[in-house]
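Every protein chain but one is kept in place in this view of the complex.
For reference, chains read A and B in written order, and residue numbers begin at 1 within each chain.
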């Protein structure tokens, strides 16, 4: 049978590109938070990845508005692109705080949180290239949510220690915001996973 | 006439369960903020209600994705579940701040805000079981919005007094965040009311 209106598979490629860009940014952010070397130069690289991600997101949305038949719900394409864009934004925001607030050290929890974001990003990368495999996507979504819970525990413990030990209020403000911004990136990855779960549940 | 595709009324029951779970959490939070006794144990109970709420929200969304004909707009079901989930999340966040920041007292405004959340939750509970009664739902939504304005005034006054009197910046940060998180819970209840208003307006 001839498929008269072929569904546009290009969206999948675009999401795969977005995911691998997020993986690259998460690797970079993690390594910055591990050694705090050349922070300004490497945060600039992070900013470039974030700009690249913005262009990718914009590309998905422009394509979405101009495409009549989409491979999955329009609203889900929009929300997935937004959530993946947010992950990158909050990673970039974390890097920016380092420069802006001249942060030269952070508790180990900061690099641990970046590592959680990296692991979530790798799961996202797997999921967007396997959207036809229902069970695999559901498993990935469960894992991304589990990682978000792990991030939550890491951030909570680190914030508790911060309020216990940091007596300089301005340092406390800086470190608190760094930890919160990192933790928010993991929330956004969970949002992306929730959209992916919706996509496979609807097609079941 | 035979109704060939019966609309699924199970959603109403699920929302009623979510609402009564929110009421229970709000009662608990209010009583914690009134006496500050056994904070850790009771915050743990609050966390359990929040987890229960998470499961309920997830249940609504899974059901939504697998249901063809819904009793009201899919998007509204999604948004209502999300907003109700957010109310609980911010209540839980308030409880968590108490433990994390070792907060052992708070201005009376904190318990007053929890009381506003409780009153909003009771209104939500009434509304989700009366979605076929247009005028009653509209009245409830007006009342929930009025309560949000009341919360706004309470929080604003308390923040003004905090900045007037609290000279320890770290204490100020803790108390400010507690008040803001509580006030945000009332915003989320208003979001839920706005969805309910949309539902009855569309069916008018």
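Basically, a contact is a pair of C-beta atoms (placed from the backbone, for glycine too) under 8 Å apart; a residue touches a chain by one contact, two chains touch by 3 or more.
Nothing here was measured: the structure is a model prediction, and the numbers come from that model.
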Sites on chain A contacted by the missing partner chain, in the whole complex: 61-62, 65-66, 75, 96, 100-102, 169-170, 173-174
Residue numbers in chain B that touch the chain omitted from display: 75, 156, 159-160, 163, 167, 169, 172-173, 176, 194, 198, 201-202, 204
